[in-house]
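One structure below.
With one protein chain held back, the other chains of the complex are shown just where they sit.
The block that comes next holds chain A.
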Amino acid sequence: MAMAASSRLLWASRAAAYLRISTFPRAFSTGMCLSPSPPCRRGSYSTRFALLNSVPSFGFQDHLGDVVYVELPEVGISVSQGKNFGAVESVKATSDINSPVSGEVIEVNEKLSEEPGLVNASPYDKGWIIKVKLSDSGELSSLMDEEKYSKFCEEEDNH
């Protein structure tokens, strides 16, 4: 079990170094939830790179309808934990998105310009938003894990 976990991490960081997001099978993908608040982490993650997806959080998916536009940052800019870096727009509303981590944007998902709906259709996979080279991997421990996050979403959904 331990062996599998560490080789997963190794695999993830090697693949991340090649910036081949599409070769990540889902189980190995570094996954970081993006939500209006609060941020959380899911899955395993390398301690150097984070792949930010937009999860079906309250306000994004069913609630505000299909995403029709994603405002992406430029490659090379810095992001800071808790600070805004882009926006997700549906027919009804535009929501700013904040980064759960600090670091440098090394890649953005250009596909979202043509297919913003990927954020709805494939939030954990093709609908990833940006890839960040972490400046402080210590930040990861302050994020909610998936279980707490689901509970949080449930409570929010009642609004």
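Here is the rule we go by: a residue touches a chain if its C-beta (ideal position, glycine included) is under 8 Å from a C-beta of that chain, and two chains touch if they have at least 3 such contacts; residues count from 1.
Please note the rule applied: contacts and distances are computed from a predicted model.
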Identity of the absent chain, which is to be given by its UniProt protein name, from "TBC1 domain family member 7", "Importin N-terminal domain-containing protein", "lipoyl(octanoyl) transferase" or "Phospholipid-transporting ATPase" | "lipoyl(octanoyl) transferase"
Chain not shown, touching residues in chain A | 36-37, 58-59, 63-66, 68-69, 71, 84, 87, 89, 91-96, 98, 156-157, 159
